[in-house]
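Only a single protein chain was left out; the remaining protein chains are all shown in position.
Think of it as A and B in the order they're written, each chain with its own count starting at 1.
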Amino acid sequence: MSGDTDRVEVTVGEWPDDADSDEGVVVNWFTREGASVTEGESLCEVQIEKVSLDVLAPADGTLVEVVCGEDDEFARGDTLAWVSPA
Amino acid sequence: MAQKEHSKVIERELTMSRAMVEAIAHEMRENEEVFYMGEDVADYGGIFDSTQGLLDEFGYDRIMDVPISETAYLGAAVGAAQEGMRPIAELMFVDFFGVAMDQIYNQMAKNTYMSGGNVSVPLVLTAAVGGTYNDAAQHSQTLYGTFAHVPGLKVVVPSTAYDAKGLMHNAIRDDDPVMYMFHKRLMGIGWLPAPDGPKTPVPEEDYTIPFGSADVKREGDDVTIVTLGLHVHRALEAAESLADDGVSAEVVDLRSLVPLDTDTVVESVEKTGNLVVVDEDYRSFGVTGEIVASVAEENLGALDNVERLAIPDVPIPYSRPLENEVVPDVADIEAAVERTQ
Partner (left out) sequence: MVSVSELQEMYVDMVTARHYEERLQEEYLEGKQPAFDISAGPIPGELHLAAGHEAAAAGVCQHLRDDDAVTATHRPHHVAIAKGVDLERMTAEIFGRETGLGKGKGGHMHLFDPDVNFACSGIIAEGCPPAAGAGLAAKKRNTDSVAVAYLGEGAIDQGAFLESLNFAAVHDLPVVFVIEDNDWAISMPKDRVTDVENGAQRAGGFDMPGVRVDHDDAVAIYDAAKEAIGRARDRNGPTLIEVQVHRRMGHFMGDPESYRPEEDQEAAAERDSIARLEADLQSHGVDEETIEELRDDAHERVEDAIDFAKDQPEPDPSAAHEDMFVNPPSGVTDTEPEYDLAGGDD
């Protein structure tokens, strides 16, 4: 983890069981930086191999930084964004 | 643009498919008589994500997978609608219309008229349309003109998530048959990347966009580009680049072909004097000719120059350079606009 105590990372929770690849791509962001988010709301959609997954907000708060933009590739465990809890 | 009418700032953005699904889910919660039938719409969630997640909430009885029998299930949708239910039936690809054409052209479209208005067919027929991904002649058509041609069908073509949701609410609540034609390239599917533009802020509550209200997606003074579906975004990109050259283009998104908002188009042409119609359907006997003729009938004198861009009357070829040749792109639109200046 980041050691950053006042913000929570947004990351792919459960990597698909049947995926051989450790890489994915961010397909769509549904929230922009600075927007308020609710825990469990879908923040973005990623594609891992052929499977699409929604990545959910880890806490109520504000989406303070998008690390991995649309069409960006990321690896398993990477931080996609940061949420600053309310 | 219509979004500006809302006083509250909408932060949440949705893809077109999610906006469509949200409207369908809302209507299904409100009205038990709404149900969805189609091929691979339940477990798969729609090949183009048109029903993603609906099975979980509504179950197999209301999100119905059907046999590959379009005549039967589209016809059954007509019958259920005539009984007063509000079915939504999906053609996986609009190209598959042919196997069920009688039910669409001779039953769904005509029963209201033939009954002297005594029978209504409150049915939404959704269909994935469009090319640009090399799926060749039997899986890439839009066929806008085919369905707008026969009297009796309302024809809707969203280009953004905001429009998709409002038009879907309106379609399901409409008492007449509505063809809801969604472009695959705009849905925001991971494996078929959308251009920038169709993903928009979308209010969480329900709202309707009336049919027959074209939307001026960009204002301009020198030329009117009239288009729909995917080509709204190509036209906007062309307009952006034309602006650098000092040409101010207005982009009119028709949003529905039936009813057709001729007034908005004519008003725009009266301002700019130049009309470019861009369509992803075949050129002859289609949308481009219809728009030009409608403007000419209303105000021939307003037309200084007219250009039509469409599929040049060939089936859509498979190979990438061939498909790129026949589907109008941004450069083609810019060139057509330049010819009017």
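Keep this in mind: contacts are C-beta pairs under 8 Å (C-beta built on N, C-alpha and C of every residue); 3 or more make two chains touch, one makes a residue touch a chain.
Fair warning: this is a prediction, and the values are worked out from it, not measured in the lab.
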{"item": "Contact with the hidden chain (one of B:G190, B:G286 or B:P328)", "value": "B:G190"}
{"item": "Touch criterion as defined above, residue of B:N31, B:S69 or B:S115 at the omitted chain", "value": "B:S69"}
{"item": "Candidate in contact with the missing chain, chosen from B:N134, B:S213, B:S294 or B:Q341", "value": "B:N134"}
{"item": "Touch list for chain B against the chain that is not drawn", "value": "39-40, 42-44, 47, 65-72, 95-96, 98-99, 132-139, 190-193, 312-315, 317-326"}
{"item": "Chain not shown, touching residues in chain A", "value": "18, 21, 23-25, 27, 47-52, 71, 73"}
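Heads up, the rule we're going with is that only the chains that are shown with their structure count from here on.
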{"item": "Residue numbers on chain A that touch chain B, as the complex places them", "value": "25, 27-32, 35-36, 45, 47, 50, 52, 71"}
{"item": "Chain B residues within the chain A interface of the complex", "value": "11-15, 18, 188-191, 193, 199"}
